[in-house]
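Could you have a look at this structure, given as structure tokens, before my questions?
Apart from one protein chain that is not included, each protein chain of the complex appears where it belongs.
Per-chain residue numbering starts at 1, and chain names A, B and C are given in the order in which the chains are listed.
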Amino acid sequence: PTKDRFFAPYAIYKGKASLSVQPVLPTFAKLDSGYLKVARRGSMMLTFVPAIGERKYDYGKKQERLFSFVLITILQNFALSATEIGSLISMGPNDSSEFFHDPGKLSSTDGQVRKSLSIKPLANSSGYFIGLTVVNNILKTNERFSVPVTTAEFAVLKAACSFALPHIMGWNKLTNPPAAGSAVGS
Amino acid sequence: PTKDRFFAPYAIYKGKASLSVQPVLPTFAKLDSGYLKVARRGSMMLTFVPAIGERKYDYGKKQERLFSFVLITILQNFALSATEIGSLISMGPNDSSEFFHDPGKLSSTDGQVRKSLSIKPLANSSGYFIGLTVVNNILKTNERFSVPVTTAEFAVLKAACSFALPHIMGWNKLTNPPAAGSAVGS
Amino acid sequence: PTKDRFFAPYAIYKGKASLSVQPVLPTFAKLDSGYLKVARRGSMMLTFVPAIGERKYDYGKKQERLFSFVLITILQNFALSATEIGSLISMGPNDSSEFFHDPGKLSSTDGQVRKSLSIKPLANSSGYFIGLTVVNNILKTNERFSVPVTTAEFAVLKAACSFALPHIMGWNKLTNPPAAGSAVGS
Partner (left out) sequence: PTKDRFFAPYAIYKGKASLSVQPVLPTFAKLDSGYLKVARRGSMMLTFVPAIGERKYDYGKKQERLFSFVLITILQNFALSATEIGSLISMGPNDSSEFFHDPGKLSSTDGQVRKSLSIKPLANSSGYFIGLTVVNNILKTNERFSVPVTTAEFAVLKAACSFALPHIMGWNKLTNPPAAGSAVGS
């Protein structure tokens, strides 16, 4: 009903970096038939920002003007797909997960930037380390972020991901699908 | 609020076939009393499509015109009822389920087409095989599909089915039901 | 947005009786302050109907005109409160629950009609018996209903109750509550 756009990340601030999480909804394109089909998939966007002092995080506001090159490497995103969210929400207290993305896939920079997100249990099941490694062969950079996440914070992530998953899949716009072609029903 | 119809299946592409899943909402009919009652039940539609090459799936677009007979047997659907969805979402990692449908039930083709959907755990709890067998005594065909589904993909299916279940039951349109007749309250 | 009223019970048909379940939303009354407060609590309405033949259930349509007295005892309702729903959704596979209601409580018929709903596990964790006993000292009747419910059907009941619970509590109308009086914040 409203066209307002909201910015409401769930942010976890820790010593060396912050991790903030917010869903990105899919976009839709109209088919000839009049139906809307997912054009760009939704995701859960994880954003890592390094701390530049005690409890200060460099969101690159001023830097954006002064050192726009530096900014590129200051923030790092990782967009979890629906299936990767499924992996996260089904993790038990001692499970690990690791996901690999290549942002240049199928483009001219295929294989040049490699991102990996790892979720590893902390000792005595007291939470998880969520880490991001970005190896950029174009900029010759190698960045690492690691944010310890408590059991309570991870419970929020799981609950929020479970809530957001159908929206990321576009299922909150549920309606009857196109008649199932000439396939046999039931 | 909007009349747009959305097409947003959750699709799992594997070597020999793809499985895509999308809810079908119930339809309602107006009763004399003015109340709307479920006319056709909702379901979770599972669609199996065979792969016709490496990572290509035959959705029958062109074929629809050229070989409309063939298309009939290319796609196969299986519509899970609310109770069958309840069975799926309550499955533990080592549980199996099997569902049987007769699309011609109570019609002149009663018993001529038999469909069975089976969900069986993979070795070492790493996911499930979701298989569909369709025996069609009219066309003298016997088709089998089998799609291995990872734990993460099954977690998406479970979460998506849990989200969709109340919509499939029509409960997202919740409102106060008709006064409980002359029955004793409480 | 719509004023239509929907009738979409989840019904379980078994040999001797059917059990159908549908939420009843709370009603609200406007306070002097302009706030809306719950006037009548919501509930999950369970309706038991005896089978009057093989797979036929007596919903009392015709009877309503002919034998309106009989109808009173044909249907029996039991309205689960929010806390009773909490009890149901937290039941493990071997747990039992029993709830007692007095529909005439605090009225002139206090204690004259006693209803008890029991949920008991079936052998080998294959589901539950859901039974209702109604002892009516005014009509000198004593009715019993018992419906065996499979694990899958109970999973639907749990999922549907979990979905409906916030609606029954009125929390789907969430908004900022009245300023917290003169109480100390935080």
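Quick notes on this one:
Following the convention adopted for this analysis, contacts are C-beta pairs under 8 Å (C-beta built on N, C-alpha and C of every residue); 3 or more make two chains touch, one makes a residue touch a chain.
Every value quoted in this text rests on a predicted model; they were computed, and no experiment measured them.
Of C:Lys16, C:Lys105 or C:Lys173, it is C:Lys173 that touches the chain left out of the display.
Chain C meets the missing chain through residues 1, 26, 28, 31, 34-38, 82-87, 89-90, 162, 165-166, 169-171, 173-178, 180-186. Seen from chain A, the chain kept out of the figure touches residues 1, 4-10, 22-25, 27, 45, 47, 60, 64, 68, 71-72, 74-79, 101-103, 113, 115, 134, 150-156, 159-160, 163-164, 167.
The rule is short, and it goes like this: only the chains that are shown with their structure count from here on.
Contact of a single residue of chain A with at least two other chains is seen at no position.
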